[in-house]
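Following: one structure in C-alpha cells, then a few remarks.
For chain A:
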Amino acid sequence: MSETIRYGFYSGCCFQGADARFFDILRDVFAKVDVELDLIEDAVCCGSGVIEERSELTSLAVNAKNMAHAEQMGLPLYTPCSTCYNVISNAQKRMKEDPAVHAQVNEILAEQGLEYKGTCKLTHTLWVFAQDVGLEKLKERVTNPLTGLRVASYYGCHTRNPADIQGYESADNPTSLEDILEVLGVQIVEYDTKDDCCGYHLAWPNNDLNMKMTSNVLEGAHTKDVDLMVTSCPLCFKSMDGTQAKALAQTGKNFQLPVLFLPELVGLACGMTSEDMMLKYHGVPVNLRL
Partner candidate 1 sequence: MLTYDILIVGSGGAGLYAALESRMEEDLQVGVLTKVYPTRSHTGAAQGGVNAALANLDPTDTWQDHWFDTVKGSDYLADQDAAEIMTREAPMVVREMEHWGCPFSRTDEGKIAQRPFGGASKPRACFSADKVGHVMLHTLYEQGIRHGVNFLNEWQVLSLMHDGQRCQGVTAINTQTGRVHTIQAKAVILATGGHGRIYWTRTSNALGNTGDGTAIAFRAGLPIKDMEFIQFHPTGLRRTGILVSEGARGEGGFLLNGLGERFMSRYAPEKMELGPRDLVSRSCETEVREGRAGPEGEVFLDLTHLGRERILERLPQIRELCIEFEGVDPIEEPIPIKPTAHYSMGGIHTDLNGQTSIEGIYAAGEAGCVSVHGANRLGGNSLLDILIFGRRAGKHALEYARNNSFTPVDTGQEEADTQMIASMMEGESGASIADIRRAMGNLMAEKVGVYRNGKDLESAVSELADLQEQFKTVRIQDKTKAFNTELVSALELKNMLDLAEVVAVGALERKESRGAHTREDHPERDDGNWLAHTMATLGDDGRPKLDFSPVTITEFEPKARTY
Partner candidate 2 sequence: MIEKITPVRKSILANIRIQRFTPSEHKSAYFDNFKVTVETGMTVLEALRLIKNTQDSSLTFRAFCRSKICGSCAVRVNGKPVLACSTQLMPILEDFKKDSVSIQPLKNMPVLRDLVVDIEPVIEKLSKMHPYLMENRERIPETLEQESIMSKQEHSRFDYITDCILCGSCYSACSAASADPNYAGPLTLGKAYRFSADVRDSFQGERMQAAVDQGLWSCAQCRKCINVCPKDTRPAVSIQRMRKMSIDDGIHDTAGSRRAKAYTGDVAKYGQVNKPMLPVIVNGPKGWAAVEAADNYLEKHGIEPTRQVCTLGGQSSTQKIYDKVKELEAKGENKT
C-alpha cells in the first residue's frame, strides 16, 4: 500500500465555466496515483501579475496570504495553473531577496493574524507526477497505454520562465512533461513552435494578437501531423482548445487539432473513460481510438 501524498490545493481562477469540471477530474485522476488535495479555504486570486500593474505590494501581500495558509496547513502549495505558479513563485523569490519587503508584507498580513514565514513549498502538476508520485508509480498505474498516439507536448511559459522560478529541472531543457508522456505510452513529436507563447494573457487587451499567437503554436504542431496536443497549463488549454476555432479562422487556417489538459491524458491512460474525463466539453472534438 503506497502512502498518500497531500497538497494544499490552490485552484486559482482557471476552473470556471466549462472548465469547472476540472475540479472533479483532477481529484479523480490524482486519486489514481494516491494524491489527495486539501483545498486552501481562505485563498484569493493571485492577480495573474496584472495587479502588479497597479501595485506590486498588493500583489505580494495577496500571494503571501495564499502561501501563509498553506504553511498553516503544513502542506506544500499545489496549483494546477501555471500562471498562479509563476506569480506566487515570483512573490516568494522577491520576498526572499528583499527582507525589508518581506517584513512589510507580514506587517500587512498581521492585521488578519497571518504570517508568511517563507517556508512554503510550491509545486505544479508537472512535478507532482514526474517527481512526487514518480514515473515508476505512474507507470504501475497506467492500465491503458496510449501506444501509437502522436503527441505534441506544450509546457506553455509560466512554469519555465524565468529560469529561477522553479528548482525542479533544467529550465532550458525541461523534460518532465515528456517523461510523463513517455510513461503514458505515447509517441512524442518535436515541432518548431513548442517554446512559443499562446498569448492567453492578451485575450482582453489585444485579442487579435492572442489569436495570432495561438494560431502560430497550433500550426507548428499541426504541420508535424500529430494526433493531439497536450499541455500542462490550464490557461494554454483555454487558448488552444476553447479559442482554437476562432484563432484559426481569423488567421485563415483550416484544421482541427484536439488539445488535452495533461491530467485528462493521464486519466485516460490510467483506465478512465472519455466520459469520466468529460471530453465532450472540449471546443475541438476529441475522438481518440483508445
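For this structure, a couple of remarks:
The rule is short, and it goes like this: contacts are C-beta pairs under 8 Å (C-beta built on N, C-alpha and C of every residue); 3 or more make two chains touch, one makes a residue touch a chain; residues count from 1.
As a selection rule, all candidates are chains of the complex that A comes from, given by their letters.
Computed from a prediction, not measured in an experiment: that's the story for all the values here.
For chain A in this complex, the touching partner among the options 1 or 2 is candidate 2.
On the chain A side of its complex with candidate 2, the touching residues are 11, 13, 16-18, 20, 39-45, 47-58, 60-62, 65-66, 69, 86, 98, 100-101, 104, 107-109, 111-112, 157-158, 160-163, 170-173, 195-197, 199-202, 204-207, 209-210, 212-213, 216, 242, 280-281, 283.
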